[in-house]
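One structure follows; several queries about it will come next.
Just one protein chain is left out here, and the rest sit where they should.
Coming up: subunit A.
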Amino acid sequence: MTKQNLILKLFFPIVVVASILGISCKKYIYQGPITSTYGAEFWTSQQSVEQATAAMYGQLRADFVTADNSSPGLFFLAGDYVSGSFFNASRQDYRPLTASRNPFGTGPFNFNYAPYNHGMHDWSRFYQLIAQCNLILQNVPDMPTSLFGSENKKNAYLGEALFMKSFTYFYIIRIWGDPVFVEKTYNGADYGNIAPIARSPEADVLDSCISYLTKATSYLEYTAGDPSKSIRANKGSALALLAHIYAWKHDYANAHKTCLELINNGGYSLEPMSSYKNIWAGEFSSESIFEISMLFNPTDPNFKGQGAWAEARFDFFATFLKGPIINNLRSQSWVSPYDFIQNLYDTTNDARFKTILSFVPPSGSDEIGYMLEKYTNFKYAEPGTETSPYINNNLVVFRLSDIILLDAEALASTGDLAGAAADLAQTENRAGISSYSNPTNQFEMLNEIIDERGRELIGEGQWYFDLIRTEPAIGRLVLYGYPRDRVTPANKGYYWPLDMPLLFPQDNLLTQNPWWASHTL
């Protein structure tokens, strides 16, 4: 064979092989990892946006149900426990957290067990939620409307994200005060270059939230009396949040207007007393405006481990329960102090007292008092072996009674006592009382409204925030033992402190809350 022949003979197969390899190599070289996704890949269908939206609600639930290792959820700690309406004798580190009106009279909470309550001083998890909202708000507007079918559907997702963002900022403000206002999303390219942001005054952030919510109410629809829609943000929930924000800013004229719009057009109605506990049954009551979904889902992969992302849970609601009602799985619980309940309720006539509070004698380490029975739908996931217990209720965040009483507060604060009395009468009549104290002036009326909010919304993560909001008007915190100079608007000693050793390294423009900056934890 000549050299030429050889080359030809070899050349052709080599070329063939090389071209095959060359073409196919391209595919292998540029093949991305099979299961991961990234921005441009993700925001390409309505399904993705649906998933991102579901993640928002899951994150909010996870944020509410945890605070610390083996501690009750932040939702009830921040909203109820520190008002003195409950007491937990078995957790020594919570004793300083209650207001002075408790059996041990330990005085207003002073956080001196700060190391044990990291979760309550750390707002990071709420910023995860804000980041998720910002992601949706940044990416969805650029997606073509054809993916969603209509402009309305696309805007609905934007409305939900705007609502959740405003809700989260409002929640941060009610617990810690001035937030860090984060507008943009960060990605891997920003790593190491994220500029520190100082805290913004809460009034400014609330103004931004008001503008977000005004937009959200135009994007969202009412649920038209369908309780199964209450687990997603809707026009009713946006208006409810807007009313609360106006009230927090003491802009009671706008609060009243917003409440009225919601009461008249939302399609909600008060649950009758005979089926009162349906309010917390989950996606069931026509009174419910916004709920966090916590009903049992058999396909939930997180249920067995009962981690932060589990939908149905035991410990979160079982915080309030002990004894045969949960098959004796707990022998101690949060107990509402005996004198507190006796002073708050007309125990002879108030039907709520008879329905949702049950007397418990002192036992274990718990004192005499009342057990809250709002969240009592106890079940086993495996009834045969009595394992995997859970409590099949939803967490109600906004409901019609709340808005009616907020409207009463708004009317009373602007001088319309007759209107306030008419609103008060709605919940009081349902409970079987004509009027608790027959108020004749603004101070008495506001007192009765706040007490009525306590009677109606006990154990729903609301009352402590009500006490803060009305502090300038009726001074309940001072009545319960807080030093007068602590709860001034300048000092804001009703807010929790921030965990500066943890958070300051991440944002060196962060400052501690005024009261805690000058008083040791």
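As a convention for this text, a residue touches a chain if its C-beta (ideal position, glycine included) is under 8 Å from a C-beta of that chain, and two chains touch if they have at least 3 such contacts; residues count from 1.
The definition used in the following text is that contacts and distances are computed from a predicted model.
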Undisplayed chain, where the name is taken from the UniProt record, one of "FAS1 domain-containing protein", "Dipeptide ABC transporter ATP-binding protein", "Electron transfer flavoprotein alpha subunit apoprotein" or "FAD-dependent oxidoreductase": "FAS1 domain-containing protein"
Option from A:122, A:366 or A:471 whose C-beta touches the chain left out: A:366
Options A:44, A:254 or A:358, residue touching the unrepresented chain: A:358
Sole contact to the chain not displayed, among A:235, A:277, A:330 or A:476: A:330
Residues of subunit A in contact with the chain not shown: 90, 323-325, 327-332, 358-368, 386
